[in-house]
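Only one protein chain is missing; all other protein chains are in place.
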Amino acid sequence: MTTDGKATAAAMNRSSAEEAAKSGIWVGIAAITMTFAAFTSAIIVREGTDTSWHHMTLPGVLYLNTLVLIASSITLELSRRPVAARISRREAAGQEGSRSGLLWLLVTLGLGLMFLAGQYAAWRELASQGLFLATNPSSSFFYVLTAVHGVHLLGGLAALGYLAGKLSMAGARLRRSTAEATSIYWHFMGGLWIYLLLVMRTRL
Amino acid sequence: MKVNQILMSGIAVLAAATMAVAAPGGGTVSGKVTYEGTPAKQKPIDMSKEPSCAKAHATPITTEAVVTGEGNTLENVVVYISAGAPDGATAPAQAVTITQRGCQYVPHLVALQVNQELKVVNEDQTSHNIHPLAKANREWNKSQPPGSPAFTEKFDKEEFIPVKCNIHPWMHSTFAVMKTSHYSVTAGNGGFTLPNLPPGKYTITAWHESYGTQTQDVTITGSETKTISFVFKAKPY
Amino acid sequence: MQEASAPQAQQGHHGPPEGFIRKYVFSLDHKVIGKQYYGLALVAVFIGMTLSWLMRYHLIYPNGKIFGLELLSKVGAPGGVMTPEYYLSLMTMHGTLMVFFVLTNAPFAAFGNYFLPIQIGAEDMAFPRFNMMSFWVTLVAFLVLVTAFFIPDGPPISGWTAYAPLSAVGTDAGPGLGWGQNLWGLSIAIFCVGSLLGSLNFIATTLDLRAKGMTLMRMPLCTWAWFITACISLLAFAVLLPACLLLVLDRMAGTSFFIPAGLVVSDRLQAHAGGSPLLWQHLFWFFGHPEVYIAILPAMGIVSHILINSIRRPLLSAKVIIYSMMSIGFLSYMVWGHHMFVSGMNPFSSLMFSFPTLTITIPATVMTLIWLGSLYGARIRFTSASLFALGFISMFVSGGVSGFFLAQPSIDIYLHATYFVVGHFHMVMGVAAIFGVFAGTYFWFPKMTGRMMSEGLGKVHFWFTFIGTYCIFMPFHYLGLAGNVRRYSSFVDDFLLPLMPVHRFITIAALITGAAQFIFLYNLIHSRFRGKVAPVNPWEATSLEWTIPSPPPWNNFGDRHPVVYHDPHQYGVKGSLGDYVMQDSPEKIENES
Partner (left out) sequence: MGKFFAVVLTIIALVSAVPIVMHTWWMPPDISTHGHAIDEQLTDTMAEAGFSFLAAQLLLALFVWKFSERKDSGPIKSLPGGAKGLVIAALILVGTEMLALGVLGQKAWASVYFTPASPNALQVQAQAGQFAFYFRYPGADGKFGALHPDKIDEGNQNYFGLDPANEVEARDDIVSGELAIPANREVLLLIHAKDVGHSFYVPELRIQQDFVPGLDLSVHFTATKVGRYEIVCTQLCGLGHYNMKAYLNVMSQEDFDKWLKQKASEQ
């Protein structure tokens, strides 16, 4: 410990920085959970005070979207092992990694975009029924929840894009923690969506 | 002689076109506004929340939504030419004044022309708020603390604007913003006069804040005085 | 995990900044960001204080002319006479600026950013880019809010609590409720984003970037306070953000989250239906009460940190302080309903909210007793910093005891919305937290700038501020007991007229105390350029910030990676060369726990 204190300390700092990305993402998830908990309680309070609560039928495309999002989580997991291999190989000897990680990552990205497109289709469907943001409380909550979830999902897409970019560039350095944090966040987005779907289905 | 006449009437038309008020001579429409039926009872206003104003009135004043005179006459009716009057009347330079005195708008109704200045004065020892609930014009909402100077405002569109004081809910008024310069507000005897009308066909409208509008068509051929009357239906509630 | 070699530059960390912009404007350096936060809070606090002067003057001379006020707003102050709505505008801006941009920024974001990484031996925050962003986002929030002064309608009049539907229905409800209120909602939403980013950074940094040997229990108490505050703030702002979003949608998109049916505002039937005004109150106070602790906990930490240095001995128990702060943080989420006792909430829930509120008294009392008990047998050094730390204890007690009353729903029936409440929160969260900031400023200024502040001026400033704030805020309680309602722009009720002499006294005290703050401003600016050059450790303190040069280099510890051997409470140590042992000194200490 005393002989090469400087190098060890630097290494320690480095691994702590890796840890930080992971704690960071969990802390972020805590905050997002809190935000959606607030929305949920708003729905419950709002429903309780309203004598003429309009229930609505959720657009059918939402269920398809859900499947797409679940599929994206699976493809992300499929990319995990090759990406991890790529990272450790790069760190060990600086070799080029396999392309399959990148491929699965791009598939995930594509599925994510498909989900957003599907959400947009759901909005269009509601709009064609004459249900807009301000039409009634159910539709207000529907647009707000899907929009806020969508914005958070866009953040996840940006992270996926960043990962894919790094992977496709030869010689670019990619940190394991970035990859892990991104995948934790993406799975969380999926879980959050299923929760929201349940809330919207039972309450709105 | 004839040429002279033509010239004169030409000048008159020209003058009427540019400045309608200035048409000298011409015809006059006058008359009376009355009501039939039982008007709603005007309730006394409880000003106890504003002691300085309550003191200003020996006996409690009543609301002024419907003010009547002897012989069923109706006060605060705006009678004006709604069609037929030459356009382009320019606003008089003189401002009309509305005063807040004893937590009341004096006068209760102000008629003024588009772009004419309205001067707002607070004579009370309390803050007032003037909030014209305009739709066509720009809505504004200003407070006037005691001791602050009078201010002026203008309206650029024709509109009957209900006005309220946000601090004293019983204070209500109307700003009748007129496009024409031919208008008259009935006094206690219900009478109105629209003088200096060049020959032509006119639609005369009478407007009351509670009873709405009535119209009549009148044709002026020379310098005669036409008498017309409006009768509004009053309801107890 | 085996690491083969150290990489050349660490990602997330940065090299020495180059160029003016990178160094001082868009800096990634937590120290510069901390100073930027401090500067923002300083600007905000002087604006806020000026507003309070204008309000206090108006309260005793409601028809008095204020020179120059007409220039700021012709509609708000025709002829220099303040209108009732402009009073409320100034009040709203005072509250919002002080709570968000001063009490949240100064003790937490400013000092926390500067000293948290140093005190745990880190080179920077975990995510320097997020850190920079959080400041700039906060600055945007500030600018958006202040813009409200310069729009024709003026700032909003609905108070810093922005109760719906007053804040939601728009200009029908009064001036300032158009774009002024929109700007307010947007500003607060943006502020939430900045605070969330900041809190995330604080938590990750504390958890993962501590130097070798820096166990959690060896962290200084102020680091603990910032850490706990970050946890509170993360959850609180995560609720205020959606609440603001819904409010802005109600205002701008025609939704009805907070607006019920059948409202007739300014003779106009509103087109909304079904919303719940109480929903806004619940969401707001779920944030609002923890916000009180976001303001006060960092001050408690800073004061504890400075106190042990001034009294030259450890606190009776640092652990108890830490656990008390944690339980306060935890309880702060269970008490929001005590702001709503008379709001028509179910009377049973009032009781449910009353008990945890009363329970908060216990950790608060424990902390006070620990501070007091630690003075026993000490050797107190009197610096400006220690005076403000002692003043903090006094203020915290004075503001705290009035909480006994307001925690009880039955008494709250009488005291709710009176000046008693105003006195209570100004003392306990306003003045007490500001005392913490003053203490921190006098204490850390040498480290932040490399120069000492004038102690003489500092003490003059303390005496004016200490006596002055008591003169201002103690009488607020008397007014409240006599039933004086808050948020009135002038006092026209018969039962309030006999209280005018008290108001006059308060206004005079406020003008003098406010003026004394310019002594502080002068001291701050003058010492920055002309102060005595500061040594590395002027106060003979133990924590890591005092082991590095004043001001610290861009990477704090240079190439050194500090190793920590002790907790920071080693004052009055027997057998040591001085009476204190620094955290990174390998010296062995007898009986160290």
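Note that the chains are named A, B and C in the order they appear, and that numbering of residues resets to 1 at the start of each chain.
Quick note on the criterion: a residue touches a chain if its C-beta (ideal position, glycine included) is under 8 Å from a C-beta of that chain, and two chains touch if they have at least 3 such contacts.
Owing to the predicted nature of the structure, the values given are computational and were not obtained by experimental measurement.
One chain is not depicted; across the entire complex it touches B, C. When the missing chain is restored to the complex, the residue among C:L143, C:A253 or C:L372 that touches it is C:L372. Although one chain is not drawn, the whole complex shows that of C:Y442, C:Y470 or C:W539 it is C:Y470 that touches it.
Interface note for the absent chain: among B:S82, B:S127, B:S148 or B:T186, the touching residue is B:S127. The missing chain, though absent from the display, is touched by one residue of C:D29, C:E70 or C:E85; that residue is C:E85.
Although one chain is hidden here, its contacts on subunit B can still be listed: residues 40-41, 43-46, 48-50, 63, 65, 126-127, 129, 143, 162, 164, 166-170, 172, 209-210, 235, 237. Looking at subunit C, the residues touching the absent chain are 83-85, 88, 157-159, 163, 165-166, 169, 173-175, 259-267, 269, 275-278, 311-313, 316-317, 320, 342-344, 347, 350-351, 354-355, 358-359, 361-362, 365-366, 368-370, 372-380, 382, 387, 390, 393-394, 397-398, 401-402, 404-405, 408-411, 413-414, 416-418, 459, 463, 466-467, 470, 474, 478-479, 481-483, 485-495, 499, 502, 572, 574.
In the analysis below, only the chains that are shown with their structure count from here on.
The chain with its Cα centroid farthest from the Cα centroid of subunit B is A. Centres computed as Cα averages put subunit A at a distance of 65 Å from subunit B. Mean C-alpha positions place subunit A and subunit C at a centre distance of 33 Å. For subunit C, the set of residues that touch two or more other chains is empty. Among the residues of subunit B, none is in touch with two or more other chains.
Those residues of subunit C that touch subunit A in the shared complex are 1, 3-4, 6-7, 10-13, 122-123, 126-127, 196, 199-201, 203-205, 207-210, 212, 234-235, 237-239, 241-243, 245-246, 249, 253-257, 260, 273-276, 278-279, 282-283, 286, 559, 561, 563. Of all residues in subunit A, those touching subunit C in their complex are 5-7, 9-17, 19-21, 23-24, 27-28, 30-32, 34-35, 37-39, 41-42, 45-46, 48-53, 91-92, 133-134, 136-137, 140, 144, 148, 173, 175. The touching residues of subunit B, counted against subunit C in their complex, run 126-127, 129, 131, 133, 139, 141-149, 151, 162, 164, 166-167.
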